[in-house]
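Each remark here refers to the structure printed beneath this line.
A protein chain is absent from this complex, but the other protein chains hold their places.
Read from first to last, the chains carry the letters A, B and C; within each, the first residue is number 1.
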Amino acid sequence: MPETTTTPAAPSAAAAPAVRRKTSWAAYTQRYGAGTALVALLIFNALFTANFLTPANLLYVQLRQAAPVGIVALGMAMVIATRGIDLSVGSVMAISGQVGALALLSGTGLVPAVALALLAALLCGLFNGTLVARYGVQPIIATLILFIAGRGIAQLLTDGRLQNVDDPAFQFFGLGAIAGIPVQVVLLVVVAAAIWFVARSTPFGRYLVATGDNEPAARLAGVPVRRVKLIAYATSATLAGLVGLMEVARVSASDANNTGLGMELDAIAAVAVAGTPLTGGRISPVAVVIGALMLRLLQNTLIAHGVSREVAQMITGFIIVAAIYVQRQAGEGAG
Amino acid sequence: MTQSSPSPPLLDMRGIRKSFLGVPALAEASFQVNRGEVRALIGQNGAGKSTLIKVLTGVYKADGGTVTFDGRPVAFDSPHAAQLGGIATIYQEVNLVPYRTVTENIFLGRERRRFGLLDWRRMNAEARELLAGLDVHVDVTRPLREFSIATQQMTAIARALSFDAKLVIMDEPTSSLAEHEVSVLFDVIRRLRDSGVSVVFVSHRLDELYAVCDRVTIMRDGRTVDDRAMADISKYELVSKMIGRDLAEVRRAASRAPHQAEAAPVIEASGLELGQALRGVDVAVRSGEIVGLAGLLGSGRSETARVLFGADAPDSGEVRVDAEPVRFAVPRDAIRRGIGFSPEDRKVEGIIPQMSVRENLTLALLPRLTKAGIVDRRRQQQIVERFIERIGIKVSSADQPIRELSGGNQQKVLLARWLCMNPRLLVLDEPTRGIDVGAKQEIQSLIRELADDGLGVLFISSELEELVENADRVVVLRDGRNVAELRGDQISEERIMAAMAHGAAVEAEDGAR
Amino acid sequence: MNQLLAFRTRASNVLALQRHGALIALIALLVFGIVRYGDRFAGENLANLLADDAKFALVALGMTFVIMSGGIDLSVGSVALLGGVVAAQASGAGLVPAFGLAVLVGLALGSLNGVLIAKVRLEPFIVTLAALLGVRGLALYLSDKKAVVASGTGSFQDFGRWELLGLPVSAVFMFAAFLIGAAVLRYTAFGRTVLAVGGSEDAARLMGLPVARTKFVVYAMSGALAGLAGAFLAAQTGSVSTDTGIGWELSAIAAVVVGGTLLTGGVGSVMSTLVGVVLLQLIFNLIVFENSMGAIEISSFWESVIRGGFLLLVVLLQVKLSRRRASGGTAPA
Partner (left out) sequence: TTVGGGGGGETAAEGTKAPDPACKLATAQDPGNSAPPQNVPVAENAPKLAKKDTYRVAFSQNASNNPWRLAETESMKAEAGKLGHQLTITDAQNSQAKQIQDIRSLIAQKPDALFIAPITEQLANVVVDAAKADIPVFLLDRAVDTNIAKPGEHYVTVIRSDFVQEGLRAAVALARATGGRANIVELEGTTGSSPAIDRKKGFDEAIKQCPGMKIVASQDADFTRAKGQQVMETLLQSNPDVNAVYAHNDEMAIGAISAIKAAGKTPGKDVVVVSIDGSRDALQAVSRGELYATVECNPRFGPAAFKTMQEYAEGKPVPTVLVNQDRFFDQSNAKQFIEEAY
């Protein structure tokens, strides 16, 4: 993907290049429907929302809230690239959060607790991946199994009770910052960069999209399609597990009932809204991040302006369709 | 462009322009078809034949030009409209619905009804009858995907024939058919012509054009360069016009190196069995040898190829590579042993449609292009450029998605995918399917060249001529069994044909060798 | 992959078997229930169960056609909520006007999905995901975020009590709808076109089939059925709560797939979706019965695990059945 590093701080700096690009302005708007929506939201908020353009708000509220969805969506994007889908991410978040919290509370210490939680998430991913890659179960159903059962498992770990965790070292995952940048945001950037690099420059990255684009052909070309899918699902679940831990740390309590609820749809929307087709064969981490930022900022804009939930939902639905509509018009040139 | 026939043509396309993202595919192309004539349409891969057909039938919208059909100006906006207008089309890639039955594929869109509801009995009966007219006898209530690609092609033909159209267009209908089917098809085409229907026939097999066509339109680079009576043009002239330069007809460099029978086989398979398809196939390929695999449709050639490559696992039988028994679980295992495989159905099993030519070409090579886990882009680019040039792939850039290439050029990319691996053994299932004459010869001589350098080739083709010209040895299959093996001077179209048809009879003859 | 012999031979027989896989599981569960819980389980309990299933079944019926056409409709739950809301609000006017309104509203929203997917050619997943949000918002807006209560008396309220042929009328309606659906699939050109479009959209277009119109109809139908399902719910319970329809899309997809319809489109069966719906709902019922036996206690957490586990079982059963069929037991891709 081209250099669309639209950080939320960009609008003021965007003036100069805008002049040069003027000719293709319309084309850009279309190509990056979600990015354009993001910029429009930023401008709107800068003008009409009190205290919006403060580093504290941008970094610690907007970006920090968007990062978890963004990270899960990046994993989701890998699965979607293989023409799959992962509905279980929310439940996996709950499992990992519960396991992590339980381990911490039972005194294993920070590192083993985190490792255990991620291991649990990884196992979930391998379960999904095995069903899809080895048994050929349709992804939506394969992951629906853990979507249903996974939350039950997470709840069973503590009979549904909340676990308060206020280990300061652990809380760093949710509340800490590195060089003034919230941990979540740092992780988002790292994960996005890593996936971008892998997708672009490693054989695995090429295999990922080849598998999603035409699986039989990829297999005949020597692509290890099963392993590719397994890795995709495992990565998605592990990232979800990581985010589950971050959420527990942020709230200082693990809540198996609510952690990650609805995350699968948020993540899928983030992937799709920036133009990645759900039919596989494509991956663009930058677009995913933009999609996640846009959707989160949209929610927050509506909240900040006192729009009630039901109206907010209508607006969100409309904007999602509008963004992909605009993008599709751009892709239409091909005839 | 003057017409010799007195009556106005049935179809008259003039000044047709069409470009894709600024790259022209058709530039001022024109095309006429007279009533009751069989018209050949010919040109190199990527010349614009399929695009012209798609513009006519409403798949694409032309950027400019006029179309007159049956005396009226038309601009069909969908294949459906074209059908209603009296044009039945068989598109280049088999475009049917694999999961649905043969009957449905024939009748979709104009089902037979009774009391307003579908009359399955009648449709099945009619479907059976239609196919019987093409000498195809299958269970029409089975899903299409269960049948060989040839049967699928015949189904597409049956569908087109059942339309009672004024014009039937066939875009490379014979590329996956064998002699017998081709001759059946020709009978049908002649019958159509006799009943006043016009036919457009696209093929890269020149003999076929001479056998059945009345006139020929030659295209080059999106333009119409000539329009002649078939009888007035020699093969030589035809090819020269098509290619655009005076090509001395390349006779096969008869460098069939008398190679050592002693050379150890690269691959050796014995007693392969797989369900109904294979019931005991033995085949061996030595290094430097081109082995042809012949047989009628459904004789088990493709299946043999797939088993050798690890794409399917045999029920029983043994495969040895360098005399060492192997069991390939997945194609990747075979690739590691230096085997490449170009499958028969490029759309389903060959191309990765959205990926660029570059990536498609180097997909199998990636592990070797990797330094410290990272793909070496420069080397990748070098290799891609080398092969694009070497086998003349027509692309606007290496970054073009492969799905935008013409059929023949896609095939070339797939061949290049394996050639760039420097394989020890290439298994090629109908590799020249849909490739134009010029390119075909280039590819054939390339394969020969590589074979002389020690490459082993297993070559499947339904064109006997091709086998005769290229193979050092021909193995003939029938009903999933070896029935004959011909080598050297024994290889002739007649003998292969006899073995395919009667099997055992030839084996006796074989004893003479 | 369609060249894979092993796969080829499997193709269609297997799908029949998968259907039977679900049917076998259903019969097994029914027998188990009757043997273990006796009359309390059979009889009225099952009749009630069918009546309750009707609304899910209608949604799943629409979903079956959508999935067979190669698409997906995530908006059904929200459309059902909206249908229920308007039906309850209009319930004073009687059963027919209320139901009619719900169907119309569902039809309108389904058509909107249909236009965006078939004409504008946006991806079904994302379009209906947006609709899932937007329509829920609209329904909550219309209901003022409160449960909508149907007017006290009248035919609307009685609907839940009517019986026909000894079954609750909604169950009868459900069977009728599925029979019609099955007939449409098998005996109309539309039905075959749906399958063709799902099997290969490109091919269907080149064959001159009305691809866009078919897709449009499929989504419009799904919307109308979801609206009707909402009206059923409103009539049966006398009200529509704001939680209505949450997660219905996933249950419907699960039912369709358990029934043996391929999510990739092109192959499917209507009646087996009904089997899938009843099967998946029956599990809830059985768990309640088992709980009241007092032998073990199944908490709602376990309930989720059991449902997931059961889904896994059915899916693996299908995989196994389809492999057994594969000629000579070759390893599939």
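In this text, a residue touches a chain if its C-beta (ideal position, glycine included) is under 8 Å from a C-beta of that chain, and two chains touch if they have at least 3 such contacts.
The model shown is predicted, which means the values in this text are computed figures rather than measured ones.
Contacts of the undrawn chain with the visible chains, over the full complex, involve A, C. The residue touching the chain not shown here, chosen from A:Leu126, A:Leu162, A:Val189 or A:Leu265, is A:Leu162.
Between the chain not shown and the residues A:Ala115, A:Ala169, A:Ala194 or A:Ile303, the one that touches is A:Ile303. By the touch definition given at the top, chain C reaches the unshown chain through residues 40-41, 44-45, 48-49, 52, 55, 140, 143, 145-147, 149, 152, 160, 233, 236-244, 246-247, 281, 284-285, 288-289, 291-292, 294, 297, 299-301, 303-304.
Residue-level contact of chain A with the missing chain is found at 48-52, 54, 56-57, 60-61, 65, 155, 159-162, 164, 175, 247, 250-253, 255, 257-259, 300, 303-306, 308-310.
We adopt the following convention: only the chains that are shown with their structure count from here on.
Separating the CA-averaged centres of chain A and chain B is a span of 44 Å. Listed for chain A are residues 216, 219, each touching two or more other chains. Counting partner chains per residue, chain C shows two or more touched chains at residues 1, 3, 262. The touching residues of chain B, when paired with chain A in their complex, are 20-21, 60-61, 309, 311, 330-332, 335, 341, 343, 348-355, 359, 363-364, 366-367, 369-370, 373-375, 377, 417. For chain A in complex with chain B, the touching residues are 201-203, 206-207, 209-210, 213-214, 216-224, 281-282, 333-335.
Per the touch definition, chain C reaches chain A in the complex via residues 1, 3, 116, 120-123, 125-127, 129-141, 145, 250, 253-254, 257-258, 262-264, 299-309, 311-312, 315-316, 319, 332-333.
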